[in-house]
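To start, the structure under review is shown below, and the notes come after it.
One chain of protein is taken out of this complex; the other chains stay put.
Chains here go by letter, A, B and C, matching the order in which they are written, and residues are numbered from 1 within each.
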Amino acid sequence: MPDPLTRQSALAARSGSDDLIQERTGLWIQRLYAPDREADFGDKIGLDLPGQANHVSQDKDLHALWVAPWEWLLVSEATANRDGLAARVAASGGALSDLSHARMVLRLAAEPARDILAKGCPLDLRPASFPPGHCAQSVLANVGILLHHLGDGAHMDIYTARSYGRFIHAWLNDAAPPA
Amino acid sequence: MNRYSFASLVRHGIMGHRGWKPAWRDPEPKTNYDAVIVGGGGHGLASAYYLAKNHGLNNVAVLEKGWLGGGNTGRNTTIVRSNYLLDSNARFYEHGMKLWEGLSRDLNFNVMFSQRGVINLAHSKGQLEAFRRRGNAMRLNGIDAELLNRDDVAALVPGMDVSGDVRFPVEGGLLQPRGGTARHDAVAWGYARAADRRGVDIIQNCEVTGIRRDHAGVSGVETSRGFIASKRIGLAVAGHSTQLAAMAGVRLPIESHVLQAMVSEPVKPVLDTVVTFGAGHLYVSQSDKGELVMGGDIDGYNSFAQRGNLPVIEHVAACLLALFPQFSRLRILRTWGGIMDMTMDGSPIIGTTPVPGLFLNGGWCYGGFKATPASGWVFAHTMATGQPHALNADLCLDRFHRGRALDEKGAGPKPWAH
Amino acid sequence: MLLIDCPHCGPRAQTEFSYGGAANVARPPAPEETDDAAWIEYLYLRDNAKGQHDELWQHIFGCRRWLQLRRDVISHEIISCSELRRPLAEDGP
Partner (left out) sequence: MADFRLHSGGLIDRDRKISFTFDGRSYQGYHGDTLASALLANGVRLVGRSFKYHRPRGIYGLGGEEPNALVRLRQGARAEPNIRATQIELYEGLVARSQNNWPSLRWDAASALGLVSRFLPAGFYYKTFMWPRRLWPHYENFIRRMAGMGRSPEAPDPDHYEKCHGHCDVLVIGGGPAGLAAALTAAEGGAQVWLADEGAQLGGGCLNDGDASAARDTIAALESLDNVTLLRRTSVFGKYDDHLYGLVERTGDHLASPDLGMPRQRLWHLRAGRAVLASGAIERPLVFANNDRPGVMLTSAALGYLRTYAVRPGSRAVINTNNDSAYGAAAILAAGGIEVAAIVDHRHMKERREIPGAEILHNHAIIDTRGKKGLTGVTVAQLDINGDAVPGSERQLACDLLCLSGGFTPSVHLYSQAGGKLAFREDIQSLVPKSEVPGMTVVGAANGDFGESEFIAGGAAMDRPVSLRKFRRKQFIDLQNDVTAADVELAAREGYRSVEHVKRYTTLGMGTDQGKTSNLNGIAVLSDALDRPPAEVGVTTYRPPYTPVTIGALAGRDVGPFLAPDRRTPMQECHEKAGAAFVPAGLWQRPHYYPRPGETMTEAVNREVLAVRRNVGIVDVSTLGRIDLHGPDVAEFLNRVYINGFKALAVGMCRYGVMLRDDGMIFDDGTVARMAETHFIMTTTTANAGPVMAHLEFYLQVVWPELRVHMTSITDQWAVAAVAGPRSRDLLDSLDSDIAFANQAMPFMAWRGGAIGGIPAQVFRISFSGELAYEIAVPADYGPAMWEMLLAAGQEFDVNPYGTEALTTLRTEKGHFVMGPEADGRATADDMGLGAMLSSRKEFVGRRSLRLPGLAGGDRLHLVGLMPVDGRSQIPPGAILLDKEMAGRAPDKAGHVTTSVFSPSLDKPIALAMARNGRQRLGAQLWAHSPLDNRIVEVVITDPVFVDPMGERLRA
C-alpha cells in the first residue's frame, strides 16, 4: 500500500523516465480571485500581483500568473503554511480555490518546447510575442493548457488538468524529435 | 420534349446528339401566377412538380436567384435515410423514402438512387442502447432497421478497423438497409425537367427582393426582374429562410450556419455503404464516380459564406482514419461549404405562416436532401389547400409556440448544437 | 480559421473559443410576468442578420470570459471584439 501521505502525481505510476520533460510535483497551486475590480487588492493581501494580462510576477518562491481579469494562479514549491494568506484573502472579499492536486505541471527547455508545442498549440510562441515572464492559456491537442515562459527564458512550464496529464505527457513525448 | 431511355440515347447517338431538346425552357416571367415558389433547389422544384402533378396547378413559377440546384441541393453529401426516432420525423422521412424508390421513373430522369445501406456506428453500450430504442421505434413506424454487432459491421464494411485496439472501438451499429445515396444534381435537374414538362415556369437569375402584402395576405414578390403577382408564395430558400420571411415581417427560429463537405480523389470501389462515425463527427460514402464524399459538423458560428475553416476538415479526416487507417494516403480533392438553416430544435419547418398566403419550407439543418420528395409532396399539398398535410402537421412553425418542439437530439434551443 | 482578439488575453485562434449565439437576445428580466409570445420570441426567434452580426463567444480555453463580437457573416471579418456590456444591450455594442 502506498504511504498515504506521499503524493502520487498524475505521472507517478508511469514507468520509465525521460530527460526532456520533467514533472514538477508537490506544488502548492491556488486560483485567486479579487473582488470585482479592486485595484489595491494585492496590497491588501500582501502579494505582488501582475495587473497586466499574460504577465507573471514572482515574489521569492511564489509565482502569480495572470489567468483572467482579477484572477491569478498562485504557484509555489514550498509547502510553507499559508493560512495567513487565506485569511487575508477571505477578509478582503476575495477567494481562493485550491488546485494543488488538480494540475499536472511539466517543465521543458524552452528550445525544443517551442517546436514541440507548435505541433498542437495555435499560440504565437515566437519570443517577441511570448517573452520570458509571460504566461498564456491555450489549447494543446484539444486539451486546455497554461504555458509559463519562465523568467530565465530557458524553460517553459506546461500546466494541464490532472486527468489529462498522462495524455499530454504521452503526446509531448510523441511529438518530441527523436533523441 | 425528349423522353429519356436507352433507345432514345442510341437514336440520338447516331444523329450526333444534335437533336436533344433543352431539359427545361428558359421563359420570361409572366406578370401573374397562381403560385410562386421562391428557390430553385430540390425542394422548390419538387414542390412545383407536385403542385402540377398532384394538385393540377400549372400556372406556377419557381424563381431562382442563381442557377437551379446551386444551393444546398448542389453541395450536399447526398445521404438519404429515414432512420428517425421521433414519430413525426420518422413518418415524414419514410414517406420520402418511398417516393425516392420510384423517383427515377416518375421523373424519367435517373437520379441514381442507390440503396446501399446507411450504418450508424456505436462505440459504447449506451450508444447501442439508444440505437435499440431508435431502431425499434423505426420498425414500429414501418421503417427497416437492423441492429448490428461488431461482426455484422465488419462483414458489411470490409476494411473498417473494428479491432478493440483503437481509441473508440466499434461496438456495433444501426443499419437502415434501404438508406443510401442519390445523385444530388440529378435530383434538381430531374424535378426541373419534369415540372417544366407540366408547364411550370422555371426562372433562373431572378432574385426575390421583397414580398408585397395587402390586407388579405401576400400579393406578390418583387424580383430583380420586376414584380410578379401571386396570392400564394412558398419559400424554399434553405439558408436564406430568415431573410425571405423577414420580407413579409415574419421572424423565424432559424440561424444560418456553414456546413462543409469534401471529396477525395476518385478510386475504384472501396466502400459500399454509407457510414456514420459515432464518436466524432463524420459521415462518408463513395460516389458512383469513385470519390469518397465526406462531411462532419457545422463550423459552429453564424455564416452566410459558402466556405468554412480547417478545424472541421481536419476533424473529419481524423475520424475517417480512425475507421479506415488505409485511407491515409488518399488525397482530398476539393472542399466546399453550404449555408444551412439550423432550427432551434433541429427539425425542419414546413407549413403555413402567420401571413395568409405565405408558406414556409425551410430549417432543414443537415438533412434536407433526403427530404426533397416528401418535402415537395407535403408542401405542394399545403400550398394547394392552405392546410398542412397529415405528414407535416407537427412540422409547422407554430410548434414552437405550442411548446412542442421536435428536439430529435435533445440539445435544446442552440441551433449550432443540433 | 478566425483570429479573435480577446480584449483580455489578446489575439487568439478560434479553437480556443466556443460560440454562444446572437448577442441581441436579452433574457426577459421577469420571466414570470412575460407573456407566452415574448417568451417564445426570446427562446427561439432570431434576427439571423446577413451582414454584421452581434454575437457572443466564450474564451473557453483562455480567460473563460464571455465576449461580444461584431462579425460580418458573409466575409467572416471580425469588426470588433469587446468585453461584455453589462447589462447586455438590446441593440448590440
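Before moving on, here are some points about what is shown:
We take it that a contact is a pair of C-beta atoms (placed from the backbone, for glycine too) under 8 Å apart; a residue touches a chain by one contact, two chains touch by 3 or more.
Keep in mind it's a predicted model, so treat the numbers as computed, not measured.
Touched by the hidden chain within the whole complex are the displayed chains A, B, C.
Within the set B:Ile313, B:Met342, B:Ala371 or B:Leu397, the residue that contacts the chain not displayed is B:Ile313.
The chain that is not drawn here is touched, among residues B:Thr209, B:Ser224 or B:Gln326, by B:Gln326. Within the entire complex, the positions of chain C that touch the omitted partner chain are 1-3, 13-14, 18, 20, 27-28, 30-32, 34, 36, 39-40, 43, 56, 58, 60, 64-66, 75-76, 78, 84, 86-88.
Chain A meets the missing chain through residues 1-10, 12-13, 31, 33, 35-36, 71, 95, 97-103, 118-124, 126, 129, 141-143, 161-168, 170-171, 174-175, 177-178. The omitted chain makes contact with chain B at the following residues, 4-6, 8-10, 13-14, 16-18, 20-26, 66-67, 69-70, 74, 87, 102, 104-105, 108-115, 123-126, 129-137, 139-140, 145-147, 159, 161, 166-168, 183, 185-186, 189-190, 204, 264-270, 279-280, 286, 288-290, 307, 309-310, 313-315, 317-322, 325-336, 399, 402-405, 407, 409-413.
The definition used in the following text is that only the chains that are shown with their structure count from here on.
Chain A and chain B have centres, each the mean of its CA atoms, that are 49 Å apart.
Multi-chain contact residues of chain C (touching two or more other chains) are listed as 1, 15. Within chain B, not a single residue touches two or more of the remaining chains.
Chain C meets chain B in the complex at residues 1-2, 14-15, 18-19, 21-22, 36-37, 40-41, 43-48, 50, 53, 55, 57, 71, 73-76. Across the complex, chain C is touched by residues 240, 242-243, 246, 251-256, 300-305, 309-311, 344, 400-401, 405, 413-416 of chain B. Listing the residues of chain C that touch chain A in their complex gives 1, 8-10, 12-13, 15-16, 60-65.
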